[in-house]
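A protein chain is absent from this complex, but the other protein chains hold their places.
Letters A and B mark the chains as written, and numbering starts fresh at 1 in each.
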Amino acid sequence: MSKGPFDYAKKTSMRLVFFLTFIFLYAPIIVLIIFSFNNSRRGGNIVWRGFTTDYYVKAFENESLREAFINSIAIAVISTVFAVLLGAMTAVLLWRWRFPFKPAYEGLVALPIVIPEICMGVALAVFFSSWGLYVPPDTPWPFNLSNIIIAHITFSFPFAAMVIRTRLQSFSPEMAEAARDLGASEYQVFKDIIIPHMKPGLIAGGLLAFTLSLDDFVITFFTSGPNTVTFPVKVYSMVRFSVTPEINAASTVLILMTLVLTFIAIRMQKPTDIAS
Amino acid sequence: MESWRRSLPVFGAFAGPTTLWLLIFFLIPLGIIWTYSFGENVSLTEIETTWTTSNYARIFEPEIITLFWRTVKLAGIATVICLLIGYPVALVIATADQKWKPWLLLVIILPFWTNLLIRTYALLNILGARGRVNESLRWVWEQFDALFNTLGIDGAMLIGERFQPIGFLGTEMGVVIGLVYVHLPFAVLPIYSALERMDRSYLEASMDLGAGQFRTFFLILVPLTSAGLVTAAIITFIPALGSFLTPDLLGRGQVDMIANVIERQFKRANDWPFGSALSLFLLYITFIVLAIRAVIDMQAAKGRRA
Partner (left out) sequence: MINTPKNRAISRRTALRGIAGAGAVGLTFNMTKAFAASHTGTVNFYNWDTYIGETTLDDFTAATGIEVQYDLFADNDELFAKLKNGNPGYDLIVPTNDYVEQMVEAKMLTELDHSKIPNMANLDPDFLDPAFDPGRKYSLPYMWGSIGIGYRKSAVSKEPDSWADLYTSDEYAGRMAMLGNGQTVLQMALKLMGKSLNDWSDENVAAAEAMLIAQKSRITAFAPDNGQDLLLAGEVDLAMEWNGDILQVMDEDDDIGYVIPKEGGLLWEDTLCVPVGAPNPEGAHALINYLLDAEVGRDLAEFIYYGTPNAAAKALTSEEYRENPAIFPPAEAVALSETSVYPGQEIVQMIDAAWTRVKAAG
């Protein structure tokens, strides 16, 4: 292939920019992973004192950290299920019908996406406390996490809706019409035609909701209650108190989980779909 | 698309849950802080909505204005840097071989999938006075120092008596680095998709007509992808405005942004009405930014028609 003036990917200067960006994005994370094996209790991120996996053991043995980790996963799983459900309904609603004030409704659905996280965190925190919506402390797990789960569903389902709606746009309504003409009920049309078509969108939306939930700090920080410490909130309090290598170890585990999830996502579809 | 009237029960089944959810867990909470923002603390634990505007008046005290200005400034600088880095990065991805594209894209998105706190913490670790970045710089400095010594040159004039670590943490520079780090993937994606959608033949036509590479870049390529640039700017700027964690950890209490003040109102200062007013003010700024975008879009549409 000849090197045209717009083959930016082949220009050394442009490749350098990309490479430097790559370094910028990954160097901190790689240093964090390397230093999670550093055999130094304090100031663990400064001087290399030999290899150890002790802090993985310590992080794993740290009960509150483990609980926080499990809480985070549970919140992500549960909120993803609901987010995909609500997201799919919203997507179908916006895709299928004309109704009064539709642009306003679309704006409303998009609002949780654009609103600054801190506003939403504060609003939900005030809402839960001013309405006395406390979860009793002896509520069985995972129901004691419901406030955080509600918050996560609220900010993640519009994202899922967006992804699913994009997928639906490639669906020709004539197919559904044809099925109806052939005597299929509304339910059958939905179950046998629309849902199978939506499936890649549902998976992509689900993955997005899941990562958004794992990624969130601010909203969780404001809405967490008794016995509902999540992994990021726990790590935040550890960072504020003192830096221990356990944080590096635990963070590395979460990063690896993200990698695994991404791998699964790639196996299921092309990354370009995930990106869009 | 069909009218909602045609299949009312089905429409209701789809519209009901979402609408109820948004109403209860989104609009009502916003409504509550809206009423709180017109409230007063009557005791330690009670707030009475007296429809006072004093909370909003306090936003215009010089220190709060200063902090809002700092917030807008830092978020703005971070956005500009994100666009400056994001554009070439998106160009590389968009013009790469088909088989590489997904992977290059993934490389950029992957950090965005990692927890925000972990990313900020990772950055915090390497930016300290004795973090990896400064240690690497120190190593470079020592090499130069040794070189000058062997050459017999007085290096102190050029590189200083001893190594001075760069103070990233607790400075505006550090916070901006953090904001760019966190939001860069947001900036790349919309630019990339705008580049993908663009018709390459415009570029070739421009070149055929004798415009140079640079002119083609700035007069054809950038304007054609301006919609993507605007989207990138907005989805970088808005979350950056509300950043809490980045200034909190990287700013070390020296470079507070408005979200840090909001957080303090709900904790230390125990002044929920003022905190509510501040968060809503931040929301209004967001709306203004979105409105500006809508106006730009409309004008662009008008331009196309004309």
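Throughout what follows, contacts are C-beta pairs under 8 Å (C-beta built on N, C-alpha and C of every residue); 3 or more make two chains touch, one makes a residue touch a chain.
Because the structure is a prediction, the values reported are computed rather than measured.
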Residue numbers in chain A that touch the chain omitted from display: 39, 41-43, 46, 52, 54, 64, 129-130, 132, 134-138, 225-227, 229, 234, 237-243
Residue ranges of chain B at the interface with the undisplayed chain: 41, 43-45, 61-64, 66-67, 70, 128-130, 167, 169-170, 252-254, 256, 260-261, 264-271
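Assume only the chains that are shown with their structure count from here on.
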Residues of chain B touching chain A in the complex: 1-4, 7, 10-11, 14-15, 17-18, 21-22, 25-30, 32-33, 36, 85, 88-89, 91-97, 100-119, 121-126, 128, 130-132, 135, 181, 184, 189, 192-193, 200, 203, 207, 213, 216, 238-239, 241-242, 244-245, 249, 259, 262-263, 266, 272, 275-276, 279-280, 282-283, 286, 290
Sites on chain A touched by chain B in the complex: 5-10, 14-15, 17-18, 21-22, 24-29, 31-32, 35, 45-46, 86, 89-90, 92-93, 95-100, 108-109, 111-112, 114-120, 122-127, 130, 150-151, 153-154, 157, 173, 186, 211, 214-218, 222, 231-232, 235-236, 239, 243, 247, 251, 254-255, 258-259, 261-262, 266, 270-272, 274-276
